[in-house]
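Complex shown without one protein chain; remaining protein chains in place.
As written, the chain order gives the labels A, B, C, D, E, F and G, with residue 1 at the start of each chain.
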Amino acid sequence: MKKYIEGSMAVAEAVVLCKPNVISAYPITPQTHIVEDLSQMYANAEFKGQFVNVESEFSAASVCLGAVVTGARAYTATTSQGLLLMSEVLFNMAGMRLPLVLTCANRAISAPINIWTDHSDAMALRDSGFIQLYAENNQEAADLHYQAYKISEDDSVRLPVMVNMDGFLLTHSFEPVDMPTQQEVDDFLPSYKPRHYLDVKHPITFGSMVGEDGYMEVRYNLEEAMKNAFGVIEKVTKEFEQKFGRKFGIFIDTYKMEDAETVIVALGSVVGTIKESIDLMRANGIKVGLMKVRTFRPFPKQAIVDCLKNIKNVIVIDRASSVGSGGILATEIRSAFYGNTSVPKVNSYIVGLGGRDITIKTITDIVGNFANVKVQDSQFVELDHKYMQAGDEYLKTI
Amino acid sequence: MKKYIEGSMAVAEAVVLCKPNVISAYPITPQTHIVEDLSQMYANAEFKGQFVNVESEFSAASVCLGAVVTGARAYTATTSQGLLLMSEVLFNMAGMRLPLVLTCANRAISAPINIWTDHSDAMALRDSGFIQLYAENNQEAADLHYQAYKISEDDSVRLPVMVNMDGFLLTHSFEPVDMPTQQEVDDFLPSYKPRHYLDVKHPITFGSMVGEDGYMEVRYNLEEAMKNAFGVIEKVTKEFEQKFGRKFGIFIDTYKMEDAETVIVALGSVVGTIKESIDLMRANGIKVGLMKVRTFRPFPKQAIVDCLKNIKNVIVIDRASSVGSGGILATEIRSAFYGNTSVPKVNSYIVGLGGRDITIKTITDIVGNFANVKVQDSQFVELDHKYMQAGDEYLKTI
Amino acid sequence: MIEIRIHGRGGQGSVTAAELLGFAAFNAGKFVQAFPAFGSERMGAPVKAFLRIAEKEIRVHSQIYTPDYVIVQDPTLLATVPVLQGLKPDGVVIVNTKKTPEELNLDTKCKVITFDAWEIATRVIGRPIANTILMGAFAAASGQIPFEGIEKAINARFKGDVAKKNVAAAKEAYELIKGGKNESKSRSNS
Amino acid sequence: MIEIRIHGRGGQGSVTAAELLGFAAFNAGKFVQAFPAFGSERMGAPVKAFLRIAEKEIRVHSQIYTPDYVIVQDPTLLATVPVLQGLKPDGVVIVNTKKTPEELNLDTKCKVITFDAWEIATRVIGRPIANTILMGAFAAASGQIPFEGIEKAINARFKGDVAKKNVAAAKEAYELIKGGKNESKSRSNS
Amino acid sequence: MSLNHGAILKPGSSRNNKTGNWRNTKPVYKHDKCTGCTTCERICPEGVIYQEDKKKFDVDLDYCKGCGICAEECPVKDIDMVPEEK
Amino acid sequence: MSLNHGAILKPGSSRNNKTGNWRNTKPVYKHDKCTGCTTCERICPEGVIYQEDKKKFDVDLDYCKGCGICAEECPVKDIDMVPEEK
Amino acid sequence: MDKKKHLLAPGHTACAGCGLSMGARMVVDAAGPNTMIANCTGCLEVFTTRYPQSAWEVPWVHSLFENSSAVGSGIEAALKAMGRDQEIRVIAQGGDGGTADIGLQSLSGMFERGHDVLYICYDNEAYMNTGVQRSSQTPFATATSTSPFGKASYGNPTRKKNMAKIAVAHEIPYVATATVGFDMDLKNKVKKALSIRGPKYLHVLVPCPLGWKVESRLTIKIAKKAVNSGIFPLVEWENGKVTNVRKITPEPVTEYLKLQGRFKHLFADNDEARAHLASIQKFADENIETYGLKS
Partner (left out) sequence: MDKKKHLLAPGHTACAGCGLSMGARMVVDAAGPNTMIANCTGCLEVFTTRYPQSAWEVPWVHSLFENSSAVGSGIEAALKAMGRDQEIRVIAQGGDGGTADIGLQSLSGMFERGHDVLYICYDNEAYMNTGVQRSSQTPFATATSTSPFGKASYGNPTRKKNMAKIAVAHEIPYVATATVGFDMDLKNKVKKALSIRGPKYLHVLVPCPLGWKVESRLTIKIAKKAVNSGIFPLVEWENGKVTNVRKITPEPVTEYLKLQGRFKHLFADNDEARAHLASIQKFADENIETYGLKS
């Protein structure tokens, strides 16, 4: 049923529909509404599992870990500082092959402290072994959760999944979202049946120390699980489409690509803004298209190359930068083309850090300026240094 | 003076020669010897600053942060889990533009828990804004510390520096290391004179919250500081050579590149093993060379492209993998070539995770097999799954 | 698509107003998107909220810079916040103030509507909370939403007596603005 | 370059032995590299340590798989650890044991040297710690390091009486092995 | 580019932010019953009540947010909270 | 590839690791003074002293590391620590 | 009329009537200008140091949410190492969340290492900066956004973690509780604490009109009622011994609770509500008993 609902609430309801046994989270802007909505559902006896209010994100993730090894379905949500603080546990959960769904309400990383959206947080965890999915809008944010559990728990995958949604832009926006019934979700998502879990009848030892003789093989298996995830994501996405009637690009999605000379690549909520910009530019005769990255881990090199190989110009919009190297998505996309014969020109832009608004004008300006940009560097877009010079005068006096 | 000394001790002595005011660290294998040696020097009144034994890595980094904002030179060392646990503070120090030298005794990341060397830890922090330098041997490990402070504190840089040395392979090896005198270090490294620090005579407010109106500019400045670091690293490395008579490649270094058809790219202690392998292969008429990456952040794209552009085959040895994407150094190198007309074939290998020994045979096998490898994937080298199947039999019974 | 920007202060319910207006429009079969200008502001500090109403799916996710409507919840904002910024030439400003549009003398050629929402609030609701009242005013001024929509939205959020009073107050504003007495003439270029 | 592998148990000083032998070789003007087979082993568990001695800079950083010398600090290891693995055909094994090389009957054609280091240790040092004693034995067997080098290395690590006793014990082993009585004949291919 | 590497601020620069316009009601001293007890001065959360004279205090209306605490706590009720004209 | 996703272990499989060869001295019961107090059985850090009879205990030498605690703590000194022949 | 006499300047953006802004000003004024402060993330940091404006007149640093005590330790160590520690006092501070939850460990470490730092916990009994979520300092049965009242919940299920007792258990030289309701007492405690070398802990109750759902004019009143009901006793411990308590003539806790929206559900006319009120009265009675509060 279509509901007019805040993004956070849509996610909270979606999570409850997935019937996790244990939810544990720690509040941090802009994830708070999700947790608060879940708390209210718990208080209203709409969510019937355990809700564990912890003293830090480190413990939130650890409680989830404990729950999953005990055979429970678990959920957490966080962002930014919280994601970094729990990062040790997250690498560990992936390495232990424990399914989990974590919502990351993407936000910039300190310093300077800033509570607004960008993708530095999730990107900083891109090595961790988490599957990473990015939502374009609240409908997708909610829908990704049903899919995420199914992907995460698939026996050939068994990896935790991070569902990314832009902080505030999605979490705090009210939009119409189609919410399924409990029955529909139950039909789609079977209950969690782990292969192994802590059980006094069949004791096992979890989390052993593996030396030089096996560590590399365990990590290799992890990579293989990520590869398996390609197939599982495809299967689950298609099954979702069939059952719920909403269609997603599987790893990537496209918009007006048919005759496009220039293609913008992006992930997250900016994708919607880009679509509007494209309609505008096309109305002016500029042949622009969009490739949206929905699955960032595993990184869908093949799908990306297939999609872009005949394009002349590619614009990669990164909402995060690896300091001292540049746009993260851009780097991986450029690398993906390595060894290909037909290679577009790929320009890299750093946009919208720390909540800097990305408008239609931002996008059309980038497209308009494409030809003037050198290939290698990542360009920071729409800088205005005046504001930050405010402190200078005093500093000169001391 | 040439000393026969353990790598950890060489670093500890080097650090004391740099006269930090405050050292704070938390023990973790294989960094422990560094900290223990520093403790002993403190007990012997050879190190005269404050030595703060903390309750966690999070606090170790935070104590350093507090010390640096107060105008002190600070030092810490860690690895692996410890590096992840303090990651929130490390991103913060870089964002606050606080100089620091951190030694990372590189080790694999859990799970499974493993205390042996690889580069997953430092690589996981590659977005943080830390300058990253990698040592090939203990001489370089020690020498990098004198240089690191000078780079870190340069007014146009003011970024923390991570000196990476392979755990055990370097930290626990006794090798001859030339240690300078106090006078020599004093002549090279001036005392720390921060531009701004906490001072009751000139009060300032550090660590403010910056909104959408300025965050992006602050992050841009950080990127610029990283760019400035190129020049400063060059200057400092050359000055070091002049004063101490030891020559390093600045961002990269090469070995037997002149007529090389195949070039191996690597960082860390494996570089030495590769040099031996090259001598061996050249004796057999195989034209192999080496490009060593000494400076990984800022990532020296230009130097790398210049060095490799006329090479036919490039082999990138990664001791870390971004799960679901592949070799990290390989990805950045492939991306660096983007837009270049002359492009080598770049193959990517994941080698030596979790302390898996990398031998001369490992290297020669890789070179020997080069032609058989598809371009795009990262190959895990020398896998043997038997060991890890030990648990299977029991698991099948439950 | 019409775009609305609401100016208020933390604690005055600007975000709720945007949200509830959106709900009303949604119920009227429109596509909508309501969101705050995400801040770390505390009670009393200036805040903004946004609303888009459209006939087709709204995909853009950026703030509103060229609104069709501006609603000002607190007259003191006029002095410190550039409430008129970007307002479309044929836009409308609704201001909660005792003053008439003429007394206000805003630097704009757009239509300006003023009325004393706090007076209504204090009298009808018992507290100077103007957000639902401004919703009524907007419904009247814009014609985008039938008053029943406003009523339903208020009832979905508030309960019992509070809901009733809020509806009554909103209604009063609705009727007042419908009457058209409180508007400035939309001045033509002079 | 010659490569040495030392087998012992946690707590028996194998790593120290490698380190001090390296120190002696360093003092004799050689390039050296000494390191443990990095483990998480506790007192009593099997451990390994490595040493390379060369005439030019040692650049390789991997473990030693084809040693020239193997030193076994504890005879019980023979049963559980493949101490001979990779030993070069012309290599030498030095084992701390009461048994003669013949009694030991190792599956190797290399030269085998045995002697009861614990006996010497208990008698001369007062504790069954054989590492310095095996250093003396290695110096004698290999001819790589003059005994003065061993003495200096021991004195650099230990102090006073302990040092003196260790030197004396090492010396006794040195003389014993120099005498050549305790070696097996290096068997030729049969 | 800014010198201001760490986003450093000048002390007390918040004085640039006149929070007086947050106010809906403002404190008005009657200046008759005041005993000079200094309560109001000590507790104002903005710290903007200043002693002008032994028994005369006044408010810096540039910043006063109109919380009403001074009026509430004044033991002799020398302060009234008066609605702001807007 | 292994099923063993999480590097899971079988319970009690450490029994495959015979730590007996760590030993330099081994406990030998005289089996004469024992009062059956169970001290040795309770405190052996390896948990490898077993009661065979009311006043007869014995050691599983496959695992005994020769720490000497049993001998030290036996109140009637029924246990001797004897050097291992190697 | 010296408009600059306070070391926390006006123009900050705390809510009107914020007890935290009051408390922070009292503390820094009592500490004086030779003070350096390390501050956790939280309301105090956000409303005083949003770029480009700061309300602080003393050197001040914020790094993260959970580490002001470790940062403070580093400041102290640096001052010592550089010989600047004689004339300068170091304060580390944070909200109840930054102190008793996510920052507890770094605080415990600071205590244990014996740094010469005064730690101040501004306890407004929830995570206010992020929108009134429960913390370990949220009282029993309080409605917050993560412990809401509802069919299956009566608000926060746990009692306040006893931070003063935990600090005392760390065997540090000085621990005290205080509140903005008794400002002279608070300032005296700050001064006394700063006269002692080693780690000190001061737990300050600061009502939050927003989170407690109280009218802004009642901040001082409500703080006094917390003390006068016995629910928040004012106590000083020196070297582990209670050396001072503020005597009271106990008021019923309902006097305190009924002014606050966060306890509204406890005044419903049913047995469960009454039982919860009775429990809370019992907590107060226990304090009155334990510390001999009755005057």
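Just so it is clear, contacts are C-beta pairs under 8 Å (C-beta built on N, C-alpha and C of every residue); 3 or more make two chains touch, one makes a residue touch a chain.
Keep in mind that what you see is a predicted model, and the values were worked out from it rather than measured.
In the full complex, the chain left out of view touches A, B, D, F, G. Here the missing chain is touched by one residue of A:7, A:112, A:129 or A:207, and it is A:207.
Of the listed residues G:159, G:192, G:213 or G:264, the one in contact with the hidden chain in the full complex is G:159. Interface with the hidden chain, as seen from chain G, comprises residues 101-102, 104-105, 108-109, 111-114, 136, 157-159, 161-162, 165-166, 168-171. Mapped onto chain A, the interface with the missing chain covers residues 21-22, 24, 49-50, 52-56, 58-59, 62-72, 74, 88-89, 92, 96, 198-200, 203-211, 214. Seen from chain D, the chain kept out of the figure touches residues 10-11, 40-45.
In this section, only the chains that are shown with their structure count from here on.
Path length between chain D and chain G in the touching-chain graph (shortest route): 2. Counted as hops between touching chains, the shortest connection from chain B to chain F is 1.
The interface holding more C-beta pairs in contact, when E-G is weighed against B-G, is B-G. For this pair, chain A with chain D, the centres built from the Cα atoms lie 56 Å apart. For chain D, the set of residues touching two or more other chains reads 40.
Contact with two or more other chains is made by residues 88, 92, 96, 111-112, 115-116, 195-196, 203-211, 214, 217-218, 221, 355, 357, 385, 388, 394-395 of chain B.
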